[in-house]
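Shown below is the structure under consideration.
Heads up, one of the protein chains got dropped from this complex, but the rest are sitting where they should.
On to chain A.
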């Protein structure tokens, strides 16, 4: 069953008379029960898409439905079904975790006793009991993020949308959040999350879409996407003379197992079949020509390669 579907969703802003096309056309579908990753570099349009999906922004064009309900004509019904944790979080700093949670429950129509009970449940589940009655402005980053997540779950939403849930978190809190997202998912919540981190998407998401410059460039399971990349990558760090690059290129030109070769002033990057077997051959050839190899790296296709192939840029480069 499809829980979230968009068709050519687009949003442009007018800033000082200039048109900024933040999202140019997003078409995707998320199946009920999965963890869906929404990946892309800074400014790709992730948050803008998220804000349209959470009824915060009206799109300039296109359509979207959640659980079959039109997002823009029936926003109110949609709001009951979704939970959202924004990049900023949104807890009230002057209130305690418990107060925040009780009030949030009331926003979703719970009676006071029900809201109190639900808050208690969540405080226990997210390990916030010890700090539950302190103003949330005094929390650490990780504690704060746990409260944000709890706020998004008060009404047991079918679909939980998380905007960069692990950005700026320490490794421990990050691991905790991954576990929590998996647990929620196992209990039946569909999760739609944006992230910068490829390893996160790889580890956590059953399916993902990559957005670049306001458009979806590819959608599929991490394995499907990686399978599109032929071969493994070998990166050789060489002691470079001005002509080293060309020299290595000439040396390796004849080898049929090499698909492509690029170089810059520090390294030569090769895409090869069966990297483990190719590597010794390549090293031997280079060594024979008296080029000094300083470092060697062999890597299986990663989502970064998928991104590179789809956009011609590395996600890490473009994130800077």
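Operating definition for what follows: a contact is a pair of C-beta atoms (placed from the backbone, for glycine too) under 8 Å apart; a residue touches a chain by one contact, two chains touch by 3 or more; residues count from 1.
Methods note: contacts and distances are computed from a predicted model.
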Subject >> Name under which UniProt lists the unshown chain, selected from "Transport permease protein", "Sarcosine oxidase subunit delta", "Short-chain dehydrogenase" or "Cell division ATP-binding protein FtsE" >> reply: "Transport permease protein"
Original post:
Which listed residue, A:88, A:186 or A:276, touches the chain dropped from view?
Top reply: A:88
Subject >> Touch criterion as defined above, residue of A:32, A:69, A:103 or A:169 at the omitted chain >> reply: A:103
**OP:** In the full complex, which bits of chain A touch the chain not displayed? Write them out.
**Re:** 13, 54-57, 76, 79-80, 82, 84, 86-95, 103-104, 106-109, 151
